[in-house]
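The complex is shown incomplete by one protein chain, all other protein chains being positioned as in the whole.
Up next, chain A:
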Amino acid sequence: MLKIEGLHANVEGNEILKGLDMTVNPGEVHAIMGPNGAGKSTLGYVLSAREEYEVTAGKVSFKEQDLLELEVDERARAGVFLAFQYPVEIPGVSNMEFLKESVNAVRKERGQEALTAAEFLKRAKEACKQVNLPLDFLKRGVNEGFSGGEKKRNEIMQMIMLEPTLCILDESDSGLDIDALKVVADGVNSQRSDDRSFIVITHYQRLLDFIKPDFVHILADGKIVKSGGPELAKEVEASGYAWLENHEEASA
């Protein structure tokens, strides 16, 4: 489904991704762990075409198309979804209007009819319930005055509504207490299916107790430096990221 080969990317002239390779097949859950500043968020932004993030080399194919050719909104309509580490607040636009526009834009791309107002509302209510957000959130501005945890749950709620094929979750666990973490994990788990894949970016192993990954990758200094099964997350939990420095020396 997703194949990343030798990806290099610059931000403001600095090289952040330095030759990243990764393959994600349908239905798989890949966790990406790594120290702060490793380039984890950068990977998410590059995959969703954020302007300041410039790809300088490498290839990314998604469902047999060249993902790098597509604009931000085209990627989203093709089925890529990024749950942000820090979602923005947009007070001028209501959540309802925003969701309706986005759901219908994505549906149109898939050749589906726009939802009727009643059907939309029904689905929005269900999705809210699933992530434990009160219904009046729909009437508020996008993320306006939401707490950190509410913003993260709102991202998952959008993911549920948009039914993407590739979900990239950027630290959807950070700043959450254990109950909120379970809500987020349940939301994600409910969406797992044979044709939907996940890249779960996290700094801590904790989230992976609830969302069981098929593969775990360690991203450091712009590259995947180690890949393995769920046991790799436990290793990180036990020993932190200090061993990376030895690894870099070894590979230098």
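Simple rule for what comes next: contacts are C-beta pairs under 8 Å (C-beta built on N, C-alpha and C of every residue); 3 or more make two chains touch, one makes a residue touch a chain; residues count from 1.
Quick note on the criterion: contacts and distances are computed from a predicted model.
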Choices "Secreted protein", "Electron transfer flavoprotein alpha subunit apoprotein", "Isoquinoline 1-oxidoreductase subunit beta" or "Fe-S cluster assembly protein SufD" - which one is the UniProt name of the chain not shown: "Fe-S cluster assembly protein SufD"
Option from A:Thr42, A:Gln85 or A:Gln158 whose C-beta touches the chain left out: A:Gln158
Option touching the unshown chain, where A:Ala105, A:Leu121 or A:Val225 are the choices: A:Ala105
Residue in contact with the excluded chain [from A:Val60, A:Leu82 or A:Ala124]: A:Leu82
Interface with the unshown chain - residue positions in chain A: 48, 50-51, 71-73, 75-77, 81-82, 84, 87-88, 90, 92-93, 97-98, 101-102, 105-106, 109, 142, 158, 162
